[in-house]
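Shown here: the complex without one of its protein chains, the others still in place.
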Amino acid sequence: MPAPDPALLEQMFHRMSVARAIERLMLVHTRERKFSGWWHPGEGQEAAPIGATAALERDDYLWYQGRGSAWAIGKGMAAGLILGDLLGKMNGATRGKGGGVPHWADYSIGVMGEGATLGSVYPLAGGSALASRIRKDGRVSLADFGDGTSARGTFHETMVHAAAWKLPLIYFCENNGLLVGTRLGEVSPTENIADFAKGYGIPGIIVDGQDAVAVYEATREAAARARRGEGPTLIEAKVVRRHGHYAGDPQKYRADDEFDDYRDPVDVLAARLRGNSAERIAQEAEAEVKAAYEEALAAPEPDASVIERDLYHVQ
Amino acid sequence: MPAPDPALLEQMFHRMSVARAIERLMLVHTRERKFSGWWHPGEGQEAAPIGATAALERDDYLWYQGRGSAWAIGKGMAAGLILGDLLGKMNGATRGKGGGVPHWADYSIGVMGEGATLGSVYPLAGGSALASRIRKDGRVSLADFGDGTSARGTFHETMVHAAAWKLPLIYFCENNGLLVGTRLGEVSPTENIADFAKGYGIPGIIVDGQDAVAVYEATREAAARARRGEGPTLIEAKVVRRHGHYAGDPQKYRADDEFDDYRDPVDVLAARLRGNSAERIAQEAEAEVKAAYEEALAAPEPDASVIERDLYHVQ
Amino acid sequence: MSSEVMGYNAAMGLGLVEEMRRDAEIFVLGQGVATGGWFGAEKGLASEFGLDRVIDCGISEAFEAGLAAGAAIVGMKPVINMGFGDFALIAGDEIYHKLAKWRYMHGLDVPMTAVIIFPIGTMGGAGPEHSSCTEVLGMHFPGLKVVVPSTPEDAKGLMKAALREPNPVLFHSVQGLGWARGEVSTDPEFIVPIGKAATPRQGRDLTIVTYGSMVPRSLEAADTLAGEGIDCEVIDLRSLVPLDWDCVLESVSRTNRAMVVHEAAKTAGPGAEIAAQIQERIFFDLEAPVLRVGGKDFPLPQHSDLEAMSIPSVDAIADTARRLFAI
Partner (left out) sequence: MSSEVMGYNAAMGLGLVEEMRRDAEIFVLGQGVATGGWFGAEKGLASEFGLDRVIDCGISEAFEAGLAAGAAIVGMKPVINMGFGDFALIAGDEIYHKLAKWRYMHGLDVPMTAVIIFPIGTMGGAGPEHSSCTEVLGMHFPGLKVVVPSTPEDAKGLMKAALREPNPVLFHSVQGLGWARGEVSTDPEFIVPIGKAATPRQGRDLTIVTYGSMVPRSLEAADTLAGEGIDCEVIDLRSLVPLDWDCVLESVSRTNRAMVVHEAAKTAGPGAEIAAQIQERIFFDLEAPVLRVGGKDFPLPQHSDLEAMSIPSVDAIADTARRLFAI
């Protein structure tokens, strides 16, 4: 698999920087404005979504889980839609319904959304993958999930069929070794989610989740395989959850030395850029996020009519 | 593992013969009395339940699926309770609620019952296995299921935890290659259900399901492993569904040559008995079943009060 | 317009086939749909439409319902045969959270067609986990349309309407009526609009509000009562969401007496909402309480005699109507 070209690398870095700037901003926003704990910080894990989405085509389908914002940003959503939504404003992606847990979608760029009952993305991604097989449209569906979510029954039900039917589906696991405060090893027979691939006779790939390029390459390969009609792949990115489970989580359950050899995915990707573009891009991203934040702060709040919107479609 | 001793072999053959006699009787009963299609014939598959139950202790927990009667008979239930129930009489195991799909239980001998939503036995067996781990009572729980039922999410959810926690649990699959009229290969990535064991890092054993002794030995081994605290095993018995999915199923979907090298599990086990005891035992079993059938025919029907029984326990 | 006599399941199947012919985005999936189909509806589907559009699935109900949501969001029109209404409880997250709310929670109002077939009710000893009526779930959890046809023609017409509807529909087919026969329009544009009740019998003395398996029984009871001088109006709701309140309230405000009949367990069943709302909205038109006749609040026994005693009989309906009339 070819490495990403310089322009793509810059785009990845730009998007990662936007996601990181949102993270930093949300930390402050949570602290200063007593924002609710329904925001789940994604700092430290950005290389996985940024690498994976860079390997997808615009019209490939992405179904993601709710940590951080880098999946939506990586697939091309504007920071303003995200921040507007987090602040619960009318200019956000959900047009006023938001306020913490992400339900950002834009079907025109394949951002299909998030289900807050963990594990709900598997069969939905299975559905879009099946649609692609029926329509022969060459699209790939990606279902992103956390290590803890690998225990859901829908993981199995969907993969049994995806493997049997060779659906163009990628299971993408962000393995941070934690479900809230429980260590994965307490509730899983293996620390490597990729091991589950063996049962389905599909490739199970472990990648360095701090390195967006490694993630990119693995995802590229899996997407190519899917498009060739060879069926699903399970990719496991080993990532680090830098903060608490939710905004405000004191994390007493974590060890003092847990971050001793932590590698920041932003630094890892910056080192791969040409010249000193990293700094410039990061500054641009920060400015962009700051502007979006100001805009969100100023944007109107929803009124009661929003409650009754979007339930049924009227032709 | 030692082979079963002669007395146990005779007991196994006796129970298999009882189960077989019930099968034969139900074929006639269905045809002659237009019995409903909710009876799912188990003929051809008896070696699996008879071998497996012979390897369990009296107080080990058995959770079974609903094909045939050999699981309950193998674990020690009387033919009369089964036939009374199939005929919907007050002397049946459910005391009047029955009439086709088996819900036979006798907690005193570890016959824990059947759930008619397939795949419901996994977490229930997980629950009794967890109870045994907490109580340290040395019991083993066995969850029996068909190949098609391996696709249920509960298969995965339970085994993830059973393997992580090394619960004394045996997954026992009767693989007849069919889900009603669908071939397993159409909906499963593998024809060998034992392959799923790989994902959980547990032993996945394939045995000749027409040979009760082979099944006995594999189950004995798995039970010993479970009692040693080494965790679950997945046993897959390759079996043959001799008749239709339900009583009356014309089975147009089956190939003409499908039974060309069929080995009847009764013959296979008979050949292992000393002398000519097989014939005698089979006759005794048939007489027993015939008597139970007559008794069931004569037994009283339930009245409306049965509908309102057993919902809540009153202390 | 011409019509043809056919069975309920066959008519439902015909509705599906006609729509599949005109719309390539429709596909059917379920356990055994390609190899014959359980309830007769899908016979021969695979040979006409191919295995790309008629898909046998493994035993994975949550996957089936969830894939319907995923496929519908990307614009396909899945029809899923869930096998039994009881299995709503196996795929509850996928149906009542995902299918029902995905658009809502993402703030995206797009068309989303999906038909989930739930065969409900007793059919002669299918037992406690294969005989439940689960349609009330679709009333309580918002975001879905809910239909329960009672005649072959409605089975066809509602299936066709569901496949032209830009919202997910829970299509509850009545197991006990699977082989009931009746006249069915052969007009390819014939549909039964979702949300419109029918009044198969007009009457002056009291209104029986019912649907599904209890429509023929209520009509039979009404026939008996007519001989006794009690003139019943019978409303077949056909849809529970949306529910045709105009039809119900207009009738009851005329007859001044109402009862609700369904096979579903009585407590907290659809009849609870219907009774509650009738008295809430036209209390002073009522000369008597709104009565309910429903299934027993017990699981369905496997035993088919006991099963029959667990759901409302024609006699039980008639008795309640007599009591209501006498108040």
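By letter and in written order, the chains are A, B and C; residue numbering begins at 1 in each of them.
We take it that a residue touches a chain if its C-beta (ideal position, glycine included) is under 8 Å from a C-beta of that chain, and two chains touch if they have at least 3 such contacts.
Quantities reported herein were computed from a predicted structural model and do not represent experimental measurements.
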Note to self: Under the definition given at the start, what are the shown partners of the omitted chain?
What the structure shows: A, B, C
Next item on the list: Decide which residue listed in B:P4, B:P49, B:G100 or B:G113 touches the omitted chain of the complex.
Entry: B:G113
Margin query: I'm checking contacts with the chain that's been left out. Which of B:M12, B:M26 or B:A93 qualifies?
Written below: B:A93
Item checked: Option from C:I80, C:V290 or C:A318 whose C-beta touches the chain left out -> C:V290
Notebook entry, point to check: Among B:M16, B:L83, B:L142 or B:V160, which residue is in contact with the omitted chain in the full complex?
Noted result: B:V160
Checklist line | Footprint left on subunit C by the chain that the document does not show | finding: 86-90, 92-93, 95-97, 100-101, 104-105, 127-129, 132, 136-137, 139-143, 264-265, 267-273, 275-277, 279-281, 283, 286, 288-292, 297-299, 302
Notebook entry, point to check: Residues on subunit B that touch the omitted chain in the whole complex?
Noted result: 61, 63, 93-98, 103-105, 107, 112-113, 115-117, 120, 122-131, 133-135, 141, 153-154, 157-158, 160-161, 164, 309-315
Notebook entry, point to check: Mind pulling the subunit A residues that touch the left-out chain?
Noted result: 36, 38, 88, 94, 96-101, 103, 115-119, 148-149, 151-153, 179-182, 186-188, 252-253, 301-302, 304, 306-308, 311
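In this section, only the chains that are shown with their structure count from here on.
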Check: Should the pattern of chain-chain touching be classed as line, ring, star, complete or other?
Finding: complete
Next item on the list: Quick one: point me to the chain whose Cα centre is farthest from that of subunit A.
Entry: B
Item checked: Among all chain pairs, the one with the most C-beta contacts -> A-C
Next item on the list: Would you mind pulling out the distance in Å between where the CA atoms of subunit B average out and where those of subunit C do?
Entry: 36
Check: What positions in subunit A touch 2 or more of the other chains?
Finding: 153-154, 157, 160-161, 164
Next item on the list: Would you give the residues of subunit C that are in contact with at least 2 other chains, written as numbers and ranges?
Entry: 57-58, 60, 62-63
